[in-house]
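A single protein chain has been omitted from the complex, and every remaining protein chain is retained in its original position.
Up next is chain A:
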Amino acid sequence: MSTLFAILFYFVTLVFVVGTFYRIGVYTRTPAPLKIPTTPAPMNTGGVVLRMMREVFLFESLFKANLWTWGLGWLFHVSLALVLLRHLRYFTDPVWPWVAFVQPFGTYAGITMLAGVAGLWARRIFVERIRYISTPSDHLMLALFMAIAISGLTMSFFVHTDVIAVKGFMLGLMHFDLQALPSSIGLYVHLSLVALLMMIFPISKLLHAPGLFFSPGRNQVDNPREKRHIAAWAKRMESEN
């Protein structure tokens, strides 16, 4: 089983990294031929950095749109971030001090993450408009996060697993020195679901995470009159006539 999980994790890490970088590469290479920031927009780079930070950390536009979706979505994402940071302890030795600091918050963030997912799912089921636009994969994505959270919380609070051994396994993976994974159904489920999540990341709507940084509506400086902006394919038209 340890070997199986080792192979699985090498594979999904490869898919996740290569897939995500490939997507980012496509976004980077695709030109934005016209200036289309949603105005009013910042007129210098510093302003755009601030605008992007407000979007990334505070979900500013969503806040303007709908307080319920914003509240639940923000709760879910912040919780997820804390949970991910907490998990760094399984990949670092010695554990970085700030990761140790995050640890207790991260544990309880698992609960708020679950609450966020549940709320978002309820919205998807009970609000007519959102139900209308939902595809099966939208529901399954929430189910996946919910299952990951539940399997993780179960290990934290009810059926403890040998986390020292888990850490040994992960560090072993990183140093290509295979260690045994404790045999625990909860752990197997948790790790398999995380592997699935990593695998679908580059081919699903989870691409909204890198996508945000490439959205011309948000990341462009509003200075079209001051600086000529032109894509290479559009510039070629000028030599044709």
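We adopt the following convention: a contact is a pair of C-beta atoms (placed from the backbone, for glycine too) under 8 Å apart; a residue touches a chain by one contact, two chains touch by 3 or more; residues count from 1.
Everything that follows uses one rule, which is that contacts and distances are computed from a predicted model.
Note on the omitted subunit: UniProt lists it as "Sulfite reductase, dissimilatory-type, subunit DsrK", one of the names in "Sulfite reductase, dissimilatory-type, subunit DsrK", "Sugar ABC transporter substrate-binding protein", "Peptide/nickel transport system permease protein" or "dihydrouracil dehydrogenase (NAD(+))".
Only one residue from A:R86, A:H190 or A:R218 touches the chain missing from this view: A:R218. Contact with the undisplayed chain is limited, among A:T3, A:T45, A:S183 or A:S204, to A:S204. Listed for chain A, the residues touching the missing chain in the whole complex are 23, 26-27, 30-36, 38-43, 47, 55, 59, 61-62, 64-66, 69, 73, 123-124, 127-130, 132-138, 140, 200, 203-205, 207-208, 211-212, 214-218, 222-231, 233-234, 237-238.
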